[in-house]
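I'd like to ask some things about the structure below.
Removed: one protein chain of the complex. Kept in place: all other protein chains.
For reference, chains read A, B and C in written order, and residue numbers begin at 1 within each chain.
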Amino acid sequence: MPVVPQSFAMGEMLAVLLARDMADGEKAIVGTNSDIQVAACNLARARHAPHLWWVSGPGGMTNPTEGIIRPAADAENIAVAQAVMDLPLMIDFIDWQIHFFDFAILGALQTDRFGNINTVCVGDHAKPRLRGPGTVGISALCGLSKRFYIMMTRHDRGAFVPKVDFVCGAGHMTGGSSRTDAGLPEGGPSLVVTPLGVFDFEPASKAMRVRSLHEGVTIDEVRDNTGFDLLVPDKIESTLAPDAEELFVLRRAVDTTGVLPAKFPWPKAN
Amino acid sequence: MPVVPQSFAMGEMLAVLLARDMADGEKAIVGTNSDIQVAACNLARARHAPHLWWVSGPGGMTNPTEGIIRPAADAENIAVAQAVMDLPLMIDFIDWQIHFFDFAILGALQTDRFGNINTVCVGDHAKPRLRGPGTVGISALCGLSKRFYIMMTRHDRGAFVPKVDFVCGAGHMTGGSSRTDAGLPEGGPSLVVTPLGVFDFEPASKAMRVRSLHEGVTIDEVRDNTGFDLLVPDKIESTLAPDAEELFVLRRAVDTTGVLPAKFPWPKAN
Amino acid sequence: MKTSSGKIVDLATALAAVKDGMTVGIGGWIFHGQPMALIRGLIARGVRDLTLVPAPGSVAPDMLIGAGCVKETACVFISFEHLGLAPNFRRAAQSGAVKVLEMDGPGIAGGLRAGACDLPYGLIPDLGTDLPKVNPNGYRKARVQEGSRPLLEVPAIKPDVLLLHGQQADEEGNVQYFGAGYFDLLMAQAAKHVICSVDRIVPSSTVRQSARLTKIPSAFVDAIVVTPFGAHPGCSPGLYDQDEAHLKTYVAASRDQKSFDSYLDAFVRNGGGEPAYRDKIGAQALAALTSGGAAP
Partner (left out) sequence: MKTSSGKIVDLATALAAVKDGMTVGIGGWIFHGQPMALIRGLIARGVRDLTLVPAPGSVAPDMLIGAGCVKETACVFISFEHLGLAPNFRRAAQSGAVKVLEMDGPGIAGGLRAGACDLPYGLIPDLGTDLPKVNPNGYRKARVQEGSRPLLEVPAIKPDVLLLHGQQADEEGNVQYFGAGYFDLLMAQAAKHVICSVDRIVPSSTVRQSARLTKIPSAFVDAIVVTPFGAHPGCSPGLYDQDEAHLKTYVAASRDQKSFDSYLDAFVRNGGGEPAYRDKIGAQALAALTSGGAAP
């Protein structure tokens, strides 16, 4: 993957792309270690979705905003939150309730053609080649939210595989109507954002499809770095880069200490 | 029922009798409208059971103590409590967990020979002669605590009936081993305190038995006011009246504003 | 950019969500946090045939029942505590005018949790009571029993509308409680639509200053009505005490239906809404409740 010179960092771009898709009044959940997710939600709140509601999954703070990106569960967020909920009360709507959340934003070790999520292991579960951190809320958020976003900070054949080695978050499962056939509520992944482009899922087959490529990225480069055949529309759009106003708000109201550029620059070439 | 002149009020005596039976380190729950219960728990804490732990059933405040008897769920108790728990977290140990509480103290519209509790209705449920307030935590506290106390501020044939019209809190059910036969944990009522005396339950039959009579109360008077045959031991004890030290602590550390004497004087003659 | 959340509405707008025949939950606990302005508004609108699911309550369910708005009510606990039995509930239950769905703490807790969790039923212990006999739909023998502990199934509770009262809210719809939260949040998670009255509106910065008091975060509230003294004659914890004198007036007026109708005509059905109600109670009486000297 080549170095893509930009006037903004990868973390900033991913936050902007995600924020654009969020609507006012929606409800969202953000887990630990989620700087880009926090930034995206607070950017949407600062711009077009002032009543977006988000809660720190483990910490219970709602809408903590003070222009600094902190880990979502940090105690310091209590002082700038609208509410602090206790986790044993939150489990009812996190782990059981259908469609409480409009969306969640999830990363993965692997995702596949139908947007299933794996954070558990690469290889066989009994003797994995790589043991990942585990599932925690991913199963419930993938299974129960109205939609979810897949946010990948790397785009390569290790991460985009034909079929995930372990389904810990159900996406569109095996495509078509398989998700609802299995008794899961309507939902699944709506967008995938990566350092190379933005992807969605074709409505009938539910297979991953190119929506737009970032500046300087070619479709061949994406194919080379994706372990399955992406659906490709006749005309490939270019991703609308973060504009000056988006970056201004992001840097002056959301991430004033520059957490995103420091932690998420554009990736080096593979 | 005759007027019994005393140097202490009925509410004070009931609180003292209950407090004496409580052991250090025990866990208890107190509902709303429970002045005597609050006084008994705080008196025990102030005297021989400093680590007795009690929680306001609905309000979640633990061990609120400031020498004033307030309704157990009052917001003012938060400022003098050791913890404030949220009710939806408390239901796990109130409504489900076996033997979490060492004891609860319950009043009733009716109780019977085996210490079952009725606060729902007198007469047939579909068309009651008297509609009571209902059950709330009584079913769970009777069913799940290690023991419970029955505290009656009246002792007459309306309250002490052969069989309660509605079982909303299981005592010793139909006596003997019927309670554990029905799948309930060991427990049931241990003592009954009334304006006339103190009663317990004979270990084998689990039938209510006279333990002691208050000063000036005769066994005939108790029989006249009880709608079933009490077990009577060969020698009837006299209730040990509250002593000066108990009353001193009660009035100077627990009920400094005199809630108990104001609300619970000795009952007038029937 | 700063726009209205749209959640702060007037009483009539909020109550338009309540239709005849609906299942209506009521929050609070006995005399605490009874959403009385919402109750009075419903009575003035003349809603009918409600099924109530009140948390342990007092004057809120009792007044709706006395006003003829209720077809049936769940009863976990409806009491006037030291002021005696709930007078209109008692009369309606004894006459059979209102059907009573007898419930207990585990029943409502298990049912609300199942409702919040989109589960068909909750599992609770069989505690040996007569409740399953008089409410067989509410308490079913569990089809799977394990070990030696007998279990019951209680169906999920999902009120169509829930009525709550908190002390203050911000424009976003975050509701703060100065006292206990009781079942209010669990009921809000289970309900389809949540209306909350509050005594006052405060800036969001005030809410953020004490985020731990936000017992009902905005995501769980659909409509907020700002109604000072909206919990009267019950108490609004931390703001004003319950009005013992008015509650005694209420109990006295509840001795029969004719007398209670006169009470309703005077205080609730006079066409003047909450402003008229506050006038009728009077400035001195309301002021005294806020001074800390009127506590029971």
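Odds and ends about this structure:
What we mean here is this: contacts are C-beta pairs under 8 Å (C-beta built on N, C-alpha and C of every residue); 3 or more make two chains touch, one makes a residue touch a chain.
These numbers were taken from a predicted model, which means no experiment stands behind them.
Listed by label, the shown chains that the missing chain touches in the whole complex are A, B, C.
Only one residue in the set A:Pro50, A:Pro128, A:Gly158 or A:Pro261 touches the chain that does not appear here, and it is A:Pro128. Across the entire complex, the residue among C:Ala17, C:Leu123, C:Val202 or C:Val226 in touch with the chain not shown is C:Leu123. Across B:Trp53, B:Phe114 or B:Tyr149, the single residue that touches the chain missing here is B:Trp53. When the full complex is taken into account, the listed residue touching the unshown chain is B:Ile78, out of B:Ala9, B:Ala40 or B:Ile78.
For chain C, the residues in touch with the chain missing from this view are 118-121, 123, 125, 143-144, 146-147, 149, 151, 212. Residues of chain B in touch with the missing chain: 24-25, 27, 46-48, 50-51, 53, 55, 61-63, 78-85, 89, 92-93, 95-98. Residue-level contact of chain A with the missing chain is found at 32-33, 56, 58-61, 70-71, 73-75, 78, 84, 86-88, 91, 94-96, 120-121, 125-140, 142-144, 166-170, 173, 179, 182-184, 263.
Note that only the chains that are shown with their structure count from here on.
The most distant chain from chain C, with centres taken as the mean of CA atoms, is A. Distance between chain B and chain C, defined via averaged C-alpha coordinates, is recorded as 28 Å.
Residue positions of chain C touching 2 or more other chains: 113, 185-186.
Annotation for chain A: residues 89 touch two or more other chains.
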